[in-house]
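A short write-up of the structure that comes next.
Here the complex is missing a single protein chain, while all its other protein chains stay put.
Letters are used for the chains, namely A and B, taken in the order the chains are written, and counting of residues starts over at 1 for each.
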Amino acid sequence: MSEKSMTIIATKGTLDWAYPPFILSSTAAALGYNVTMFFTFYGLQLLKKDLNLSVSPLGNPGMPMKMPFGPSWFKGINWNIPNLLQAGVPGFETVATSLMKKTIKNKGVASISELRDLCLEADVEMIGCQMTMDLFDMKRPELIDDISVGGAATYMERAGESDINLFI
Amino acid sequence: MSEKSMTIIATKGTLDWAYPPFILSSTAAALGYNVTMFFTFYGLQLLKKDLNLSVSPLGNPGMPMKMPFGPSWFKGINWNIPNLLQAGVPGFETVATSLMKKTIKNKGVASISELRDLCLEADVEMIGCQMTMDLFDMKRPELIDDISVGGAATYMERAGESDINLFI
Partner (left out) sequence: MSEKSMTIIATKGTLDWAYPPFILSSTAAALGYNVTMFFTFYGLQLLKKDLNLSVSPLGNPGMPMKMPFGPSWFKGINWNIPNLLQAGVPGFETVATSLMKKTIKNKGVASISELRDLCLEADVEMIGCQMTMDLFDMKRPELIDDISVGGAATYMERAGESDINLFI
């Protein structure tokens, strides 16, 4: 093969961790790589027609929570919100998700749905994991059309011949 | 080398994240790959004789929580249980773990212990991380017999010659 190729296993189903696989895949495709994405475990959520991803700061003290609005002194504060408050306020994850979405939009970063479309337009191959579909009772019509369904052996075929293989 | 080879660094010690390293390793071995697994950090738990893995939905809004029993309308609901409830009910993780184990069994998916045996029978090399054992005060007899103990340099030797290298 003269062309370079990359595979990515996407295993996470939250708003923040949805970015790395789609950003790396669209970048690689733009640079001429053959790219295969294998969606398994919680990552299968990223193939849903009805994308409804959330983010949780619970248990992730590495997440900087800055307000995307308000005066600059207010936005500059690092909101280290105690876990009790996070766990106790119903809908805290909804607030955190909405804050992250606003930040992303304000900064001009594409949405996950847009990045996914970009990858499909660039002929990135997307494979949904059959075993995960069985395990989580997900039906084929819940997932977008332009993908195939396969197993770990299908993934191995691509990865064994690829220059870059990442597990995300 | 004419044979293909793969290395996996297994770093997570929860029931859900125990699956990807063992599924990928057993699949690769079945396809004729030479496979080396390096268990480090929380992943060292996966080498214990007494496997006692849990799963936590806390901080992972990407985890679909469906009931594996009950009438179909009941099972179909997506149980977005608030974090307060999850954090507040003692033993919630026990319930979540038990639910996941039931689902796995009902779906005919092998247990981690079975997959680990399968890998060993297929001559997958398993290495426990010495530094992690020192850090967490884990003694050699707590771990299964058919493994060796080594460090990052041992891992690098294998990875530098492998076709696929994954960090899980």
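Keep this in mind: a residue touches a chain if its C-beta (ideal position, glycine included) is under 8 Å from a C-beta of that chain, and two chains touch if they have at least 3 such contacts.
The shown structure was predicted, so the numbers you read here are calculated from the model rather than taken from an experiment.
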Exercise. Taking the entire complex into account, which one of A:I23, A:L51 or A:M131 touches the absent chain?
Worked result: A:I23
For this session: In the full complex, which bits of chain B touch the chain not displayed? Write them out.
Result: 9, 11-14, 17, 40-42, 45, 53-60, 83, 86-90, 92-93, 131, 134-137, 151-153, 155-156, 159-160, 162, 165-167
Problem set entry | Interface with the unshown chain - residue positions in chain A | 4, 16, 19-20, 23-24, 27-28, 30-31, 33, 58-64, 66, 75, 82-84, 86-88, 103-104, 107, 109, 163-168
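By definition in this document, only the chains that are shown with their structure count from here on.
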Problem set entry | Rigid-body rotation angle, chain B and chain A, from Cα fit (steps of 5°) | 120
Exercise. When the C-alpha atoms of chain A and chain B are each averaged to a single point, how far apart are the two points in Å?
Worked result: 21
